[in-house]
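One chain of protein is taken out of this complex; the other chains stay put.
Take a look at subunit A:
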């Protein structure tokens, strides 16, 4: 195991987590992380905050620059042109060759483009990389109007970014409600309303037909499938991301949409692994999981497990715990634990509650027959991860979850105790009389979690 050279392509959350965790267990290995995007690891999720002026690039770096040298993780800023698997060599864009003993591909994603006329005009772009952000900065300088296409997480982020600079935004969403291929209708409608409150012109059930440009190749307008022409100087294309594996095609590495891997992150090439956004599991890891997982948290877990496997005799497959995710739609935070599909299936029941202003909601799903709790969605209400991880793992009943909902809240102190209203509604719906455990005045005063 000594002195092996581990090369990681990609310095995102997967690659960096893997590098750090290898170093923790293996003091000898040579570790090299290559990225053409930036010299240092930064948090991709924070790109929007740089544009909005909340932070500068340097604030998005989770580790200070000395960290890498101290931990003997070598960094190289370069784009890889080609991988010669039989020779175990990487060829950089400048022609330089780099050899490896173990190769970890963590190349992430790139914005999806689905072949619209005019999608390559100037002023038309997606948002994924640091370069995309720089391009967006340039493309949106002094513009009067922007159109965003695609009703997902990056779409709403882009709209928020542009609104922070007072650019009028039209937001084209193919679905009937915002992100309703993930969110159930009630939640999606709350977000619709919130988007409109931010003076974003939300056009639901609307698709992009064509992007029109001028003689200089700059975007001037879009045309929707309803025949409406919208003049604009910027178009954000945010219809998802796809694995960033272009440079690997034809190298002998087996790929489909992403790099094909087993549950141990092994590709078809010996000593070559893939993790994070760019990887595609040949077989599902669990019924409720996707083949390609493009989420921060899963990327991190991939990195953790592969690092373990590379530094241990005891090989473990990828076994994620209960699903969790979070997002923020303008001012409304979203958290989810377990399974909450957008459409109810026949064996699930759902209890939904929202506040009068339509800014806070919670949905708890449970099995109709067994009453076992299956998942929760919350908007505008922070929930405790460890509470729901336990409830899901231990298969609590919905009544059990409801009776402890006061302990599940993670909102800041002095926030309204929504759980009381929720339990009241739940009790009256079910004809139950579940009560929270009484908390003494002293315990309340010292702010005890009980």
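By our rule, a contact is a pair of C-beta atoms (placed from the backbone, for glycine too) under 8 Å apart; a residue touches a chain by one contact, two chains touch by 3 or more; residues count from 1.
In this section, contacts and distances are computed from a predicted model.
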Checklist outcome for this item: Record lookup, UniProt, unshown chain, options "Peptidase M48 domain-containing protein", "ABC transporter", "4Fe-4S binding protein" or "Phosphocarrier protein HPr" -> protein name "4Fe-4S binding protein"
Item to check | Selected residue (touches chain absent from view) among A:213, A:240, A:320 or A:341 | outcome: A:320
Item to check | Interface with the unshown chain - residue positions in subunit A | outcome: 13, 21, 43, 45-46, 49, 52-56, 59-62, 64, 164-165, 194, 197-198, 296-297, 300-301, 304-305, 308, 316-322, 324, 326-328, 330-331, 333, 335, 359, 382-386, 389, 410-416, 446-449
